[in-house]
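Other chains of the complex are left out, but the ones given are in their true place.
We just call them A, B and C in the order they show up, numbering each chain from 1.
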Amino acid sequence: MKDPVYKLIELTGTSTTSIEDAVDKAIKRAHETVKNLCWFQVVETRGNINKGKVEHWQVTIKVGFTVEG
Amino acid sequence: MKDPVYKLIELTGTSTTSIEDAVDKAIKRAHETVKNLCWFQVVETRGNINKGKVEHWQVTIKVGFTVEG
Amino acid sequence: MKDPVYKLIELTGTSTTSIEDAVDKAIKRAHETVKNLCWFQVVETRGNINKGKVEHWQVTIKVGFTVEG
C-alpha cells in the first residue's frame, strides 16, 4: 500500500478518573469495530459537575485509521 | 453504562425557510438510521442565492450519539 | 462619562423554539440584575436532542454593559 488513505472519525470518551482514561475508553470502543487504528488527536476536553466535583471527564478525539485499498 | 462513549457525525441540513428548519431536517434524517441522538452543535451557516434571495439555508452541524457498548 | 468601561459576561440561553428566543431569554434574565446592557455577540449555538427532535436550543452569548464610574 504505497499511498495509503486514512479515515478520521470523531469520538467522545468519558471517565470518572482522568483525561487519559477517557481517551483510552474511546479508543478501546473504536477498536471493537475498526482494527487498524493509527493515531488520535484531542479536540476538546470538558466534563459535567455534580455537587462541586467532576462527575465525568468528556474528551473528544479524532481517530485516524487506514482504509483498506 | 457507567462511562458512555459517543460518536460525532457531521451533517449539512438545508431549508428554504430558516436556520432552525435546516438543523431540524438534518437531525430528522440522521434519526432515521441512528436512534440515540443526544446533542448537536452548529459548525457553519451558509446558503446559496438566486435572483437576490436566499434559496437554501445550509447549516452544518455535528451530532453526537451514544455508541452501544 | 467620556471614556466608558464595559464589562462582558457570558450566558447560555435556552429555548424550545428558536435561536432568537434563546438569546432573548438570556438577555431578559440578565436585565433583571443589570440594567444597562448594551450589546451581545453569539459565541456558540448548540442544543440537545430527544427522540430525533431538538428539545432545547442552547445559545451562548457574551453580553456587554457599562460599568458605573
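Odds and ends about this structure:
In this text, a contact is a pair of C-beta atoms (placed from the backbone, for glycine too) under 8 Å apart; a residue touches a chain by one contact, two chains touch by 3 or more.
Note that the coordinates shown come from a computational prediction; the quantities given were computed from them, not determined experimentally.
The copy number for the entire complex in this file, given 3 shown chains of one sequence, is 12.
Just so it is clear, only the chains that are shown with their structure count from here on.
Chain centres here are Cα averages; for subunit A and subunit C they lie 32 Å apart. Subunit B has its Cα centroid 21 Å from the Cα centroid of subunit A. Per-chain Cα centroids separate subunit B from subunit C by 23 Å. Along subunit A, no residue makes contact with two or more other chains.
Per the touch definition, subunit B reaches subunit C in the complex via residues 18-20, 23-24, 27-28, 30-31, 35, 37-42, 63. Those residues of subunit B that touch subunit A in the shared complex are 2-10, 62, 64, 67, 69. Subunit C meets subunit B in the complex at residues 17-19, 44-49, 51-54, 57.
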